[in-house]
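Yeah, one chain of the complex is gone here, protein chain that is, but the others are all in their spots.
Letters are used for the chains, namely A and B, taken in the order the chains are written, and counting of residues starts over at 1 for each.
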Amino acid sequence: MIPIMDEVFNARNDNYYHLRRACVDMGQGDLCLARFTRHSVFSGVAMAGTLLELICPAGSLPALKAAIDHGADGVYLGLKDNTNARNFSGLNFDNKSLAEGIRYAHNKHRKVLMALNTYPQPATLARWQQAVDTAASAGVDAIILADPGLMAYANKTHPELRLHLSVQGSATNYEAINFYHEHFGIQRAVIPRVLSLPQVENVIRNTPVEIELFGFGGLCVMVEGRCLLSSYACGDSPNTFGACSPGHAVRWQQTPKGMETRLNGVLIDRYADNEKAGYPTLCKGRFEVQGETYYALEEPTSLNTLELLPEMHRLGIAAIKIEGRQRSPAYVAQVTQVWRAAIDAVKNNAEHFRAQPGWLAQLDKVSEGSMHTLGAYYRPWK
Amino acid sequence: MIATNNLPATQQSTVSVAIKKMLGRLPAYPATQAFVTAFNLTVWKKLKDLDWDGLYGKSFSVVIKDLPMAMYFSVTEKGLRALKTTQPDVVFTATFMDLIRLALRLEDPDALFFNRRLLIEGNTDIGLRVKNMLDGVEFETLLESFPGMFGKAVMFARKKLQHRRAQ
Partner (left out) sequence: MLMQNIKLSLGPLLYYWSRDTTLEFYTQAANWPVDVMYLGETVCSRRHELRFDDWMNIAQQLTDAGKEVVLSTLTLIESESDLKALRKIVDNKKFSVEANDMGAVHLLSKAGVPFVAGPALNIYNPDTLALMASIGAVRWVPPVEMPRTMLMSMPVPDNIQTEIFAFGRLPLAFSARCFTARHFNLQKDDCQFRCIEHADGLDLNTREGEAFLVMNGIQTQSASVHTLAHRLDELNDTSVTHLRLSPQSQNMAAIIKIFRDTLDEKISTREVKAKLDTCLIAASCDGYWLGKPGLSMGAG
């Protein structure tokens, strides 16, 4: 065994993440860990999974199957209530569909992650804790949490259960991530869509926690978990209600001036017949500032970081997350297919990777506003 | 920011044009009744166990804007019930072919919405709930509810449209 590890080490010691991955891939994680940590900038490296996993959204069983069938390494899903941040009517899983989804994924050796990423409240804390128990007994591969109290519960009650830090936890620096790691044993963190890639790199260098980044889908221009625009207008926020702009507060109406989108009566935007529409979120509305009407906060666009894949691969990103549990199985199938091909291409030959026009065209077809942006990963966006 | 191409204009076969012409000549209520009867005899068997609580008694309208025709119906415990004109709780508006493509699961409703090809007016929550509930039923499951030849015809049509989209 040791000679093999030496070989791996000598061949790839320019990038310890590759070594770390090689160790994992060869099933020799623990054996080479001691050797490896001598050369790394920190000790106690978390070792699990495969580099650049593709994690796809599942709002329903058909969406889960579409993700698995089209090459997702894992899916993430939530229960049918406000314990997760996609609490939309008719969406998500009950115990029966959860069991079937886990069976389907595990039969194909893929992972199921459960998002419990909203904030429990005094009156309903028990329901969040029950959801953690449900996840553990159903056999999910990890739960994705935002609330420290709930992490403490999960860590104490189900010490074997793998914990991920949700993007709703708003951890934008390694000290925050290390807080969750040291207190609750968080093994992976999903970083809000606000950091540039050099900032992500700095995080990675200073934490033993695996890093997961958003690759594609709806773009929050605000730091997730730190946005109350929705509750300011309609009373319900992602933190407590589990949805931004919940359906009950949204009204679309075709008027002589165009199609109007309102949130609890507040006019978010008005679209002429030839204009693309966006989700009814306040950050993507058009407003008037000093006499000028424009997308004051953000255009209706989707994040698409396909072109940055080689860089993400070089940095040792553990997983790429696709947004969109509220989307249809058709969306999940199309997006998963493209990202599977792209990730395979990058792993195969990162140097010669090029985002194929066909991929981009397919992703743009399902994008919000049919536009895409590199978001904050690309500095000038800021 | 990178601007991208629009979705390709919906292509229509001569068959679908013929169907549209036929439907377009029908008065709305009998057409709705025909649709509701067919729906109840086939897919309702597969849908009736969904969580319809809170949707019973709600009224829906599907506006096929290129015919033009508006169907009105409500949901009951026995399936859909055709209605004459009413003030519906929620209205879905799209073209005939886009509705067919949605039904065949070839199109993502949100993408159609972004591209202004699908409009949901009225009670948005009910509209989204129905959309999400139907998305949660596998297409194959729905297909089982059709009599053999008809099911095959649906599959054939779906493959044909899927192929066309890929081109």
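Just so it is clear, a contact is a pair of C-beta atoms (placed from the backbone, for glycine too) under 8 Å apart; a residue touches a chain by one contact, two chains touch by 3 or more.
Remember, it's a predicted structure, so these values are computed and weren't measured experimentally.
Looking at the complete complex, one finds that the omitted chain is in touch with A.
Residue in contact with the omitted chain (choice from A:V221, A:A277, A:A330 or A:V366): A:V221.
When the full complex is taken into account, the listed residue touching the unshown chain is A:C234, out of A:I143, A:C234 or A:V250.
Counting the whole complex, the residues of chain A in touch with the unshown chain are 119-123, 125, 146-150, 152-153, 169-176, 178-180, 182-183, 193-195, 199, 202, 221-223, 225-229, 231-235, 237, 239-240, 264, 266-270, 282-283, 286-290, 292-293, 296-298, 376, 379-382.
Rule of thumb we're sticking to: only the chains that are shown with their structure count from here on.
Chain B contributes residues 1-7, 51, 93, 105-111, 113-116, 119-121, 124-133, 135-139 to its touches with chain A in the complex.
Partner chain B is touched in their complex by these residues of chain A: 59-63, 65, 88-91, 97, 246-248, 250-254, 259, 271, 273-279, 299-301, 326-331, 334, 360-361, 364-373.
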